[in-house]
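Only a single protein chain was left out; the remaining protein chains are all shown in position.
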Amino acid sequence: MQTAKFQSSNDAGVLSANQGSVSGNAVASSTGPSGLPEATKQLAKSQLERVGKYITGFCAALVVLVVVSLIFLVAQHGLSTFFVDGINPIAFFTGDTWNPHNTGADGMPLVGALPMIVGSFSVTLLSCVIVIPFALGAAIFAVEINPTLGSKILRPALELLTGIPSVVFGLIGLMVLVPWVRSWAGGTGYGILAGSLVLAVMVLPTVTSLAIDALESVPATYRQSSYALGATRWQTIWHIVLRAALPGLLTAIVLGMARAFGEALAVQMVIGNAAIIPSSLTTPAATLTSILTMSMGNEAMGTVYNDVLWSLALVLLVMSLVFILIVHLIGRKSVSNNAQ
Amino acid sequence: MMNFGSKASKLEVVGDKVADLNVTVDGTIMRTKDVGVRYNETYKALRDVSLNFDRGQVTALIGPSGCGKSTYLRCLNLMNREIPHCHIDGEIYFHGKQINFKDVNVYDLRTQVGMVFQTPNPFRKSIYDNIAFGLKKHGIKDKAYIDETVERSLKQAALWDEVKDKLKKSAYALSGGQRQRLCIARTLSLNPEIVLMDEPCSALDPIATRAIERTILSIASRGIAVIIVTHNIEQARRVSDKTAYFYLGEMVETGDTSKIFTNPDDQRTADYLDGRFG
Partner (left out) sequence: MPSNLSERAIKAKRQDKTATVIISVIVGFIILLLAAIIIYILAKGIGKAVDPSFLTSNPQQFKEGGGIGPELFNSFYLLVITLIISFPLSLGAAIFLAEYAPANAVTSGIKTAIEVLSSLPSIVVGLFAFLLFVIQMGWGFSIASGALALTVFNIPLLVRTIQQALESVPAHQRDAGLAMGLTRWETTIHIILPTAMPAIVTGLILSAGRVFGEAAALIYSAGQSAPALDFTNFDLSSASCPWNIWRPAETLAVHIWKINSEGVVPDLEAVSDGTAAVLIICVLAFNLLARFLGKRLGKKLTAE
């Protein structure tokens, strides 16, 4: 029979931690050798636990601090366009002339951001339209048609594709896509189309791997019951699996859009960087990111031009928050649908 | 012989804690009074369970799936506290002292109230280190003591002869039954007074199950209180001295195993043992 350790060995008895120990610990009568020999003095377990919690909690807090200060700083500079420089937000969002060094008829700098906003949304939407059939097809292949090849070839290929730096995509766009578009559609070759094609390839791995996750999360019983009713594989995929995976697939597309919207250098290299509202897919245009990339280094801090650039950055930031919000809304909706 | 749940009359209140002065007379080592478990503050998974556990005896907790028997077992070493939103109500006495309060030293408690799980879960370490690790982390540096304890615990778990030549091999080189006995040895290395077992044989074949059951009986013969949750009614009959029947989050009936199995008081117990459900 053993003696209870909290009567015999270290002082941190089971009843004593932080609570003032109950006197007369030796209520139990058992005698004999102690359960464990005297422990060498070490940090009491509860202290150790607290230290671990604080260290890791500090890391987490630091990450939060970074995010909060990032949002704060960008917002502070981005908003000073409107609150310090007195620029009308309507002029910013709807003005179609971007020439902050000059002033317009109202005496205010020409800071119409509409061309870039239109450009960003155009490349984002177009690249998503291009990428959806590919991503969906690849995901269906990897989950439903040939999971072996899917995990042996397709997934590593997608991982590799994720790893290719965006400047390399930009470079290929510059050397291959732009001349190709030029020969095919005329003009300079720079523009929304070239940008969208580059972005489509770049977001393909993101969208595909999320789509794969979405399809994989559809329970196997769904498929089995469909097959049991005599449906073909395609009928099962089309009517059962894709429908059940719809929220996940939408999430995949939205996150792909978020990535496309924020991509800077690859787009900047092929879009032509003309801050005018694009008249066609193959004329030079600009996005929020491309103008930021081009101009931020040239304008001194505190000037109106610089402040407006920060406003563009703020638009980017807000849009990425909006994309996250959409993902959350999709998630919530699908949860409530499942609960019904 | 003890009587389950009959100790309430002998209580004496000391401050806000309750001490049972008669705790050692009949060998009761752990006792619960009105123990319940809540999830998310509202959902009650377990209600008002009062049981006594004696040294050297095997108590079986039986009942259909979801009846709360495992949930109850996980109260006895406060493992339920590791589950978010899980709250343990009621009083749990160990050596006559209430242990269900916020800042109790669960670390020392758990060395004395060991636990064996449903899935054999040795650490991804060598057989030797699986046992030595716990000792080292509880501040024991004496190599001779550790070596001696490894051997003793493996013998107590009836595993020594099978592994003594490969102590440095990975625990995952062992069979399922051997892994489970290693987990028992790991628990015994800390010299517990109580060993909790949560369906320890449900992942094992009949031969391995026999070996574990023999180990259970030999542990109990050393004066350790063994509390075992089992799905297998026959196993409860084979190994336990006492049986408690759980149903829908309540403890329906408890008593000597022979009595429960031959002449249960409650119709629900009789129905379960007759195989009418569960």
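For clarity, chains are labelled A and B in written order, and residue numbers in each chain start from 1.
One rule holds for everything that comes next: a contact is a pair of C-beta atoms (placed from the backbone, for glycine too) under 8 Å apart; a residue touches a chain by one contact, two chains touch by 3 or more.
Note that the structure is a prediction, hence the values are computed from the model and not measured.
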Residue among A:Ala244, A:Ala264 or A:Val308 touching the omitted chain: A:Ala264
Full-complex contact with the absent chain, from B:Lys33, B:Arg55, B:Arg186 or B:Lys242: B:Arg186
Touch criterion as defined above, residue of A:Val84, A:Val129 or A:Ile164 at the omitted chain: A:Ile164
In chain B, positions touching the absent partner: 77, 79, 82, 84-85, 106-111, 114-115, 117-119, 121-124, 126, 133-134, 137-138, 169-170, 172-173, 183, 186-187, 190
Interface with the undisplayed chain - residues on chain A: 45-46, 48-49, 51-53, 55-64, 66-71, 73-74, 77, 133-134, 137-138, 140-141, 145, 153-154, 156-168, 170-172, 174-176, 201, 204, 230-235, 237-238, 255, 258-259, 261-265, 268-269, 289, 292-294, 296-297, 301, 310, 313, 316-317, 320-321, 323-324
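In this text, only the chains that are shown with their structure count from here on.
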Centre distance in Å when chain A and chain B are each reduced to the mean of their C-alpha atoms: 46
Residue ranges of chain A touching chain B (in the complex, touch as defined): 1-2, 4-7, 10, 12-19, 22, 27-30, 35-37, 39-42, 45-46
Chain B residues within the chain A interface of the complex: 14, 17, 19, 23-24, 29, 55, 94-97, 99, 101, 103-109, 111-112, 135, 138-142, 145, 190-193, 223
